[in-house]
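All protein chains but one are shown in place.
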């Protein structure tokens, strides 16, 4: 029986080849847990969900928090005034969050397969993304602790800056397009 | 490319937004009570000013929030944005 397959699985080899130099590291981080959380941030339920996550839901627009490490690592990105995306290693927190919400108004939806996560890292990561992202990615403006939903090339993405690069979360159906685009744009930096 | 200040996300490129037409055209309380003409007025009639216009935008590639903007249709200058439910500010 065939195994499950991640949206950019076919690009693993080409990502690796493009990562051989010093300039860039490209990779798919497949099968991460992703959970869409909708809740009124001022409600007790939001606090309980934060407790379940181990970190309060960030209420400042365009910010993300990161807590825990290893299997307990979790990143919570602000998507909207009552919407967050929880990104964590594989292995579910879904039930934990559902418990946090209880039967109060809100929603906890498993969207792990809705988007896949691409890592764009290395000294030229910012230059690479600037070919297709209109946001100011300068570290003074968009460094660790920030996040944004925007467009990269012609695909909608969630961008989460890290110390050495960016997580680019892209809808699964656009993953192949974005992978091709990234590899094409990377040609100058890896040749 | 306009820079539209989303009330949540801050200034973003126009291409991230969807236009929603004139703001403050409320869905009638009881459509069945309206005459054909009144209903047609709701359906089909919109202002088209040269100057400041209150209009709806959705930050569809971002936070997916609908909001209102006061845009000068002659200069494209956006005089202000405000969240749904907030009163229309006085244009400067």
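Letters A and B mark the chains as written, and numbering starts fresh at 1 in each.
By definition in this document, a residue touches a chain if its C-beta (ideal position, glycine included) is under 8 Å from a C-beta of that chain, and two chains touch if they have at least 3 such contacts.
Quick note on the criterion: contacts and distances are computed from a predicted model.
Asks: Of the candidate names "Peptide/nickel transport system permease protein", "CoA transferase subunit A", "Sarcosine oxidase subunit alpha" or "ATP-binding cassette domain-containing protein", which one corresponds to the UniProt protein name of the undepicted chain?
Replies: "Sarcosine oxidase subunit alpha"
Asks: If you put the missing chain back into the full complex, which of the shown chains would it touch?
Replies: Its contacts among the visible chains are A, B.
Asks: For chain A, enumerate the residues touching the unshown chain of the complex.
Replies: Residues 1-7, 10, 31, 36, 38, 82-83, 105-107, 109-115, 127, 130-136, 138, 141, 153-155, 171-174, 176-178, 180-181, 184-185, 187-188, 191 of chain A touch the chain absent from view.
Asks: With the missing chain put back, which residues of chain B would touch it? List them for me.
Replies: Contact residues on chain B toward the absent chain are 1-3, 18, 20, 26-27, 30-32, 34, 36, 39-40, 42-44, 56, 58, 60, 64-66, 75-77, 84-85.
FYI, only the chains that are shown with their structure count from here on.
Asks: Given the complex with chain A, which residues does chain B contribute to the contact?
Replies: Checking each residue of chain B against chain A gives 1, 8-10, 12-13, 15-16, 61-65.
Asks: Spell out the part of chain A that touches chain B in their complex, as residue ranges.
Replies: 61-62, 79-81, 83, 134-135, 148-151, 156
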